[in-house]
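Of the protein chains in this complex, one is absent; all others appear in place.
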Amino acid sequence: MIAYIFRRLLLTIPTLLLVSVIVFGLIRLIPGDPAEVMMGPDADPASIASLHHQMGLDEPLPVQFIAWAGRTLHGDLGVSIATGEPVVRLIVTRFQLTAAIVLVSVLLATLIAVSLGMIAAWRRNSSLDLAVVGGATIVLAVPSFWLGLVLLLVFGLKLGWLPVVGYVPFSDGVGAALLFLILPIITLTITESGVLTRMMRASAIDVLNQEYVTHARAKGLPERAVLARHVFPNAFAPTLTLVGLSLGHLLGGIAVIETVFTLPGLGRLMVDSVLARDYPVVQGCLLFTAVIYVAVNLAVDMLYPIFDPRVTAQ
Amino acid sequence: MTRTPLLDIANLCVETASRDGAPGRVLLQDFSLDILPGEFVSVVGESGSGKTMAARAILDLLPPGTRRAGGSIRLSGRELTTLSARQMRQVRGGEVGMVFQEPMVSLNPALTIGRQLEEGLALHRDYNRAERRDRIIEMLRRVRISEPAKRLAAYPHEFSGGMRQRIMLASVMLLKPKLLVADEPTTALDMLSQRDVMEAMTDLARDEGVAVLLITHDLRLVARYTQRMVVVEKGRLVEKGETAQVLRAPSDPYTRKLVDSLPQFQAGKADRGADRPPLLCVENASLCYEGRAGWLFGGAPKPVVHEVSLTVGVGETVALVGASGSGKTTLGRAVLGLKALSGGAIKFDGLDIARMNAADMRKFRRAAQLVFQDPFSSLDPRLKIGEVVGAPLRHEPISAFARRLRVETVLSEVGLPGFADQFAHQISGGQRQRVAIARAIVSWPRLVVADEPVSALDATIQRQVLSLLQKLQDQYGFACLFITHDLAVVGEIADRVAVMSEGCIVEAGETQTVFAAPQHSYTQALLAATPPLFS
Partner (left out) sequence: MTRFRHLHWNALLGLALVGWLLATILLGAFWTPYDPIAIDLAHPFTPPSAAHWLGSDQFGRDVLSRAMLGARISFSIALGTVALVIALGTMLGLCAGFLRGWTDRVLMTVCDAVLAFPGILLALALIAVLGSNKSSIVIALSIAYLPSVTRVVRSAALSIRERDYIEASRVAGDTQLYTIMRHVLPNALPAVMVLATSLFGWAVLSESALSFLGVGVPPPAPTWGNMLSDARPYMEEANWLSLVPGFCIMLTLLGVNLLGDALRDYLDPRGRQ
């Protein structure tokens, strides 16, 4: 087991290295000179050149990369061109909101997916099953940002139950803050539960056909125990992987939700800074989300043996 | 004085069930059987005969899409077909236990064996935790699992197939059922594990006075372990009676066919004459696999084949026998140049395979062919049979027309004339194996390596394929390296035999000599584990 953990950890290193190279390289490719952007269109070449030198932009690329990597490992991601704030602080504050929404949504979606998926598989081809499959198929086809808009239209504008724009930070009162988060969370939960339910149902169907399930029934176990102890752990393992992937992909997809509900989250930060050519922030966001994704998948890998002990033997 | 039967099945019918209630295909009809307490009875048949349905119907565990359509099943006088779900659950495990076929999937991979063993016991009996644990450890000891107390925390994947089967046996016997239903419990195991499991099962059953219903296709097991038997063909019961009697003088033609399909163990091959010039020479060959973790942690290389020497003469049949994991399959691949050696050499017609130039290699590929074990995996499902069989001729300087002609000739020779335009999924397993053989002989090979070519087939089909192979060998004169785990087949077709265990050849020689007087303990154990038909 220790060897398994160690191996997994070790394998993330080349990935993270490559990730940082990609981030570094990508930013360098964006047209436009950061120094020019900072100084504005009227600056003279001499001051631009000296800013170049200050920012280290006239060094050869590998040197720049090492310098940047060094700074990053010390927690210094630079300063936003637009606001002058340290990038790290910006990201961390914005991330809290994004993380809250994403985590809660994925948790709810997983709960829904597990229960619906297992029941649908257990009562395969019944009307309940068809309803679940049909529902999941439709949900899969609905774009999350449109769902958000429609929900906003119905519950925010027409019915007036929930606020339409804006956001209140948690520090000002959890209850008030929650009101603003209900709709985005519901939107994300619905969209994510579509794909997770289908996966759970499919793997539960596979497991129900396995001989060890028949064996469990042959022992005289009540169906409840068969489902909980024998079907669930084996069916959940592949879905767990998907949950990890969802978490990762949502960190990006949330950009559209944050746009719809005008929430100051990480996704919106990324979009705004790309449009504004605020390179340090873009760089910081990319790196941050990638590292989080790697960490999340590592966590999933750590949880996986609980449901499928065979992976430790590999 | 008649004793009341423990299990009394009368006129049982099983059919497929469709959702709209329309009558389905009949899988089993008019099946009647009775088992006395403590008796060992077997139901014999090939795949598709309905024997598994009979077993599953007892506990109402039929697969989805099938259902009982009539008949009665009485356990100690109590009618099972009318029980409620809750009552049935009490019967399952508590009174009738069931052991399944595939040890690899019959234990839940996510739970430790300790928990799985405890589950049934906790359900049906009123012992406290400590008592349960003691009984479990005791039972594991009785099925010969070493260090049972430590092993309770292990997961199924840490055990071999034979051990898992014994664990499953333990889990069933813990509940002290009156009847044990064993559905092909040893089919997926090699000979020695088979023997271990069967001995464990019958010993336990005899000690506890448990009746056993053995579902199998293997007549040899039936002969050795059961007192009465029943034969099923395509859903109909065709014969029943005392085992020894039925096997000695079967009255039904199908039963007779089954008995005849058995390889004649002691028959031996007609001696083909003296020394034959060596065609294939394996000299001190060794093969290692890299350590598992590969580039991350340099693992120690594991020897799979260790300094093996073997010769196959022109036109000779040499059998390579061993259990799974003995290295016989790997050696078979190495002989064809498909795996690189880490030591020693393999010479074909005097030339070292590893040092051949392109032209010699082409000749070698033409001359040495392989018949695979799994008829469902060895034919490309996207290609027509004609294309599959003609593949080895691709590199020959002959015209497409000549190739087509040759393919059709060869298909006729294996008894599949005109099949060239069909696809693999349209024909049966036995037919596919014939296609595989056709592919092997299409290029007039001088050596055919047959890797367990009949293990995956039904008994009657096995007989057909083996006869075909022998007939073709007489016709073409190729040498054959026959890899198998089944000694009975060896006795019938091989001139010489080499026994392999854990990567080494422990004994080799003329078949009759080795069988009559085995020198090595492993060979002796193998011979003992191969039950003869008539003791």
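Quick notes
Should a chain be cited, it is by its letter among A and B, assigned in written order, with residues numbered from 1 in that chain.
Throughout what follows, contacts are C-beta pairs under 8 Å (C-beta built on N, C-alpha and C of every residue); 3 or more make two chains touch, one makes a residue touch a chain.
Quantities reported herein were computed from a predicted structural model and do not represent experimental measurements.
In the entire assembly, the chain absent from the figure touches the shown chains A, B. Checked against the hidden chain, the listed residues A:Q64, A:T93, A:T259 or A:T312 yield one contact partner: A:T259.
From the options B:L336, B:I461 or B:V506, the residue with contact to the chain not on display is B:L336. For subunit A, the list of residues touching the undisplayed chain reads 14-15, 18-19, 22, 26-27, 29-31, 125, 130, 137-138, 140-143, 145-146, 149-150, 152-153, 157, 248-253, 255-256, 259-260, 267, 270-271, 274-275, 277, 282, 285-286, 289-291, 293-294.
Considering the complete assembly, subunit B touches the hidden chain via residues 18-20, 295, 333, 336, 338, 361-362, 365-366, 368-370, 372-374, 376-382, 388, 391-392, 394-395, 424-425, 439.
Please note the rule applied: only the chains that are shown with their structure count from here on.
Of all residues in subunit A, those touching subunit B in their complex are 3, 7, 10-11, 124-125, 210-212, 214-222, 225, 229-230, 233-234, 237, 307-310, 313-314.
Residue ranges of subunit B in contact with subunit A, taken from their complex: 19, 59, 61, 64, 89-94, 97-98, 100-102, 105-111, 119-120, 123-124, 155, 157-158, 168, 171, 175, 292-293, 296-297.
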